[in-house]
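Below is one structure; the comments refer to it alone.
Shown here: the complex without one of its protein chains, the others still in place.
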Amino acid sequence: MSAAVFQAKLWYAQRISAMILGICVAIHLIIIFYAIRGGLSAQEILGRTQGNLAFALFYEIFVLACFVHAPIGVSNILQETFPNSGLAKPISWLLAILISTLGTTAVIGVYSGGSL
Amino acid sequence: MSHTDLKVKVWRGTDQGEFVEYLVPRISNQTVLDVVTYIQRKLDPTLSYRFACRVGMCGSCAMTVNGVARWTCRTHVSKIVEGDSLEIAPLNNLPVIKDLATDMREFFNKWKGAVGFFKGDQTRHDDFAKVEPQSEERQLANAGIECIGCGVCYASCEVVEARSNYLGPAALNRAWTLSNDIRDVQQIERLRAVAGDAGCHACHTQGSCTERCPKAIEPTASIAGLKKLVARAAVKGSKWGKL
Partner (left out) sequence: MISRPKLDYRAKSHLSYFAYACHRFSGLLLACFLPLHFLMLSQSLRGAAGFESALGLTDLWVFKLGEWVLVILLAIHLAGGVRLLMIEFGPWRGLRKGWVQVSILFAIICGLLFLYFAN
């Protein structure tokens, strides 16, 4: 796969993940507004998410979409702000790893509520 | 005739230099080109600048006026003057030959690099090509066809500034019009040329090109068209072959 084709695919992946995120973020904002009424407690959060497969699937899709979308965006910023520095690839990969591992951990965490 | 003078700062030098201030009598209906011409003819004959038609058809007189790329022959001083001051500099993103004249070779080389030129496979012995004027492709091509290569969009683009190999809005706009030309036979080479970060995918839709084009062409639209065309070709293949 040539460099140009790879760039084209990255662009496409970022836009597709953007479409998914558009829906996820809109739903997430609604959930945020609903959840923060009367304050936020661990009990309340887990009460909604623990054992709830729909929530778990929704948020895992959310995490995976972020995992694609954010690192590509950050890579572009780094390439343009610090050209030829070699920073773009390692930092965006680091972000990708952090988002996928910490994100999935978080989803497992709120699904299981600590009872693993 | 007004007796107040304009304070006009003009860039003198090459990529290194300084702004020199000249006092130019203010006249009604004066354009920025009139001001530059006055300076060169009456105040300082060593000033270098470009112009040709002086009626807004050729694009040669494009310069940076108060930080914004414009055609100086079509820019009335009264519209953009700040108090009684003007700042005139060469077009951004292009090397300066001298004073207000820039080296446009990289601009036109990128045009070539984007395969922004036509190549057909018919000869004088063949029948005329039949291009339906109302067809979607022809209308898309027509929307961008009036570009005269003045460089204002290229000079206004921050991505051109940030990425030295980015082909730029004018080259990509021309590539798009040719992608929609059913007679052209270099489509797959063109798609390869405009793919990637040197090409259409580096565009961040800042829209400065569309905002500043003196002919109201919208390179942002053309580049958006290319992005879709190339992405589809990269993933699924195009009607002209695999990328």
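Each chain gets a letter, A and B, in the order it is written, and its residues are counted from 1.
Everything below uses one rule, namely that a residue touches a chain if its C-beta (ideal position, glycine included) is under 8 Å from a C-beta of that chain, and two chains touch if they have at least 3 such contacts.
Model, not experiment: these values are computed from the prediction.
In the complete assembly, the contact with the undisplayed chain comes from A:108, out of A:3, A:57 or A:108. Contacts to the hidden chain, counted on subunit A, fall at residues 15, 18-19, 21-22, 25-26, 28-29, 32-33, 36-43, 45-46, 49, 63, 66, 70-71, 73-74, 77, 95, 98-99, 102-103, 105-106, 108-110, 112-116. Take subunit B: the residues that touch the chain left off the picture are 11, 13-18, 64, 66-69, 89-90, 92-93, 96, 156, 158, 161, 204-208, 210-211, 218, 220-221, 224, 227-228.
We adopt the following convention: only the chains that are shown with their structure count from here on.
Remark: subunit A and subunit B have CA centroids separated by 39 Å (rounded to whole angstrom).
By the touch criterion given at the top, residues 2-12, 15, 76, 79-81, 83 of subunit A touch subunit B in their complex. Residues 159, 162-164, 192, 195-199, 201, 204, 227, 230-231, 233-235, 243 of subunit B touch subunit A in their complex.
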